[in-house]
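Have a look at the structure that comes next, please.
What you see is the complex with one protein chain gone and the rest in place.
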Amino acid sequence: MGDWLDGLPLVDHHCHAIVGESRKADALGALRATSEAPGGYPLVDLVERPAWQAVLRVMERFAASPFRLTTGDVSVEGVTTLNWAEKTLSGVDYHRYCTDLFRAGGYAQLYVDGGYEPEGSVTLSNLARLSGASTRPILRLERLGEDQHTPGRSFDDWWERVTQRVRTAREEGYVAAKSIAAYRTGLHVQPVSLAEARAAYTRWGEPVSLQQVAPRLKDKALIDFLLWHTAPLLANQALPLQFHTGYGDPDTDLLQGNPLWLRGFLETFIPQGLAVVLLHTYPYHREAGYLASVYEGVYFDVSLIIPMGVSGARRVLAEALELTSYRRFLFASDAHTRPEMFLLAADTFRDALAHHFADAVLTHYVSPAVRERWAGLILHANARKLYLGEEE
Amino acid sequence: MGDWLDGLPLVDHHCHAIVGESRKADALGALRATSEAPGGYPLVDLVERPAWQAVLRVMERFAASPFRLTTGDVSVEGVTTLNWAEKTLSGVDYHRYCTDLFRAGGYAQLYVDGGYEPEGSVTLSNLARLSGASTRPILRLERLGEDQHTPGRSFDDWWERVTQRVRTAREEGYVAAKSIAAYRTGLHVQPVSLAEARAAYTRWGEPVSLQQVAPRLKDKALIDFLLWHTAPLLANQALPLQFHTGYGDPDTDLLQGNPLWLRGFLETFIPQGLAVVLLHTYPYHREAGYLASVYEGVYFDVSLIIPMGVSGARRVLAEALELTSYRRFLFASDAHTRPEMFLLAADTFRDALAHHFADAVLTHYVSPAVRERWAGLILHANARKLYLGEEE
Partner (left out) sequence: MGDWLDGLPLVDHHCHAIVGESRKADALGALRATSEAPGGYPLVDLVERPAWQAVLRVMERFAASPFRLTTGDVSVEGVTTLNWAEKTLSGVDYHRYCTDLFRAGGYAQLYVDGGYEPEGSVTLSNLARLSGASTRPILRLERLGEDQHTPGRSFDDWWERVTQRVRTAREEGYVAAKSIAAYRTGLHVQPVSLAEARAAYTRWGEPVSLQQVAPRLKDKALIDFLLWHTAPLLANQALPLQFHTGYGDPDTDLLQGNPLWLRGFLETFIPQGLAVVLLHTYPYHREAGYLASVYEGVYFDVSLIIPMGVSGARRVLAEALELTSYRRFLFASDAHTRPEMFLLAADTFRDALAHHFADAVLTHYVSPAVRERWAGLILHANARKLYLGEEE
């Protein structure tokens, strides 16, 4: 499973935090973290997926359970595995368990999107302590807009505070910004006049108190305005802008999540020096690879499908790499909640990458030395350069 | 070719009837049944496809022809194979030939869509007799609407009769309903007011006599109305609703056949307990797998491309299974007209499934016992549970 790549460290350019000690034995949380299905999705269906089977294997390998999970035994199927997982996880030294998993995965750095924080998840510094990897934050733009939307605040005041936070993002330690426009109003991001944005702000319901969370920002005019006018501020700081694209939870309309919709946005801001990162991309990873192959400053990954679509990892990764430069493709896990998903992402990705580099056509044309260098670019060097400005 | 799965019986949750004895030697019909090409498509092109070659192999194996088809001989190419097939089929004992083919395919049950009945095809009871499998009918909704559209009938009367038939479908023996909205007006099914439906009904031309077939129902308002208001009636009876999605004959606009268009429909009726089955799905099988992975009650298959796209069966099946739960994917042949296509579907599907379960990544994470159980779910158990309510 990708042995020759084991020595190369990983930079995960898009992930979320894991849960803390108090939820270490939350097997149900672990199961739910193996897919994008919402809360109501039946457990009996969730357990019958390779991703859950693979998580069980990770637990077996690292939790040193005194309980039996006879993998060849049909009686341990299905939801009964949840009980096994709960008993097994109850006994682990969570800190050591986490460190072992992240180390086995070879994680050196984690760039963390705090826009989604699983219940009971740890802070960035605690994530660093548990994982043994350094951590850096990513600024979620729609969340920033919502956080700054306080009772009675005028549009001008709101916009000043939003842009002020974006303008100082790099100095505050952020390594990127991120947008989930795909979840709210789709990726056909277009220019919006100030007047339209003002009107949309007025339509937006207010929180009634400072304690209350603002209503969700889901107005296309306002989201597009936010993106169109923060893009240059990000470019000025050499801060990449990540977009959720492709599949996700059922909140997304996948017809609107095709990264090809971003064409107008790319044509406008790529020449201004903005770097745009297309996250996840499946099932539009070929389209993403095309965009990366013709636009300066477009990067992408196949996170989420790796690790959630375990059995497709080799094929999807190979498809993603058909057109792109190897300087435009990056590893990411998009993992959250559970350390097992981080290890599964790392193992599956390394295996898929090794398989790609063993392909008969590629080995016919590309020397081992070049293939090894390309592996390093994808696993860590591209991310360090793109987000931190570090040259190889 | 998938030997370890040979012992597992097949439930075909979507197929059509085959021709009777009188057309047993109709080689041209057999050739046309290997693709979705319309009547005018050139024979010289149809014969140069792997599906026809595979059908020839089935005939060689089961028809025990006294005539020679020297497979290594270039002289037996192309349209000359039609003559060979006709001579060969003329000699068979059709009943025995059919029974042999269905038995070799391992068919236990056939759920039959009577909305498309090939010329000269047999009844459901005769299909059961010829195949040795039990048969159950599927109710085609647009056809029901057309059948109830008699001269002079008012909208209210029509609608009462249509819904009455749907309301009693389960007790009349139907195991599912089916819509071909994708062929008529696309899958972007939306709510329609009663007034709009009434107006559409008025626009719909009438048959001039009871003997005449009604004009085709092809009004988007009326089809959407039909679907939107029969969906709850189906949910009440635990009757799944099958949709044609993806490719088919050139009557379909494939841009409108992407199952992602059904999002609004799913968001409305899945919470009401409706089970929706996405048929065929190619080339949108990954999109279908995504929908099945996040919506309770979404099921799908890759019928039609298996068996018609013989050479792609392994790849397409593997792609379809990347995200889904193995409880949401089902075998179907969508075969019609010829028993050879049923055997080809069964053989190709078993081979593809066995190949999937032999995948290096899957075998690394999933035990043989679990893989065998998953195979059983896909080949028969999912269908029995979904359509008949039978637990494993």
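Per-chain residue numbering starts at 1, and chain names A and B are given in the order in which the chains are listed.
One rule holds in what follows: a residue touches a chain if its C-beta (ideal position, glycine included) is under 8 Å from a C-beta of that chain, and two chains touch if they have at least 3 such contacts.
Treat the numbers as computed from the prediction; the structure is a model and nothing was measured.
Trainee: Looking at the whole complex, which of A:245, A:258, A:311 or A:348 touches the chain that is not displayed?
Mentor: Answering carefully, the residue with contact to the hidden chain is A:258.
Trainee: Out of B:305, B:341 or B:379, which touches the unshown chain?
Mentor: For the chain that is not drawn, the touching residue is B:305.
Trainee: Which residues does chain A use to touch the chain missing from this display?
Mentor: Where chain A meets the chain not shown: residues 258, 260-261, 263, 267, 286-287, 290, 293-296, 315, 318-319, 321-328, 356, 359, 361-362, 364-370, 373-374, 377.
Trainee: What is the set of chain B residues that contact the non-displayed chain in the whole complex?
Mentor: Interface with the chain not displayed, on the chain B side: 1, 35-38, 40-42, 44-46, 48-50, 53-54, 57, 71-74, 77, 247, 249-250, 253-255, 282-283, 305, 308-316, 348, 351.
As a working rule, only the chains that are shown with their structure count from here on.
Trainee: As a multiple of 5 degrees, what angle does the CA superposition of chain A onto its copy chain B give?
Mentor: 120
Trainee: With centres defined as the mean C-alpha position, give me the chain A-chain B separation in Å.
Mentor: Here the centre of chain B sits 38 Å away from the centre of chain A.
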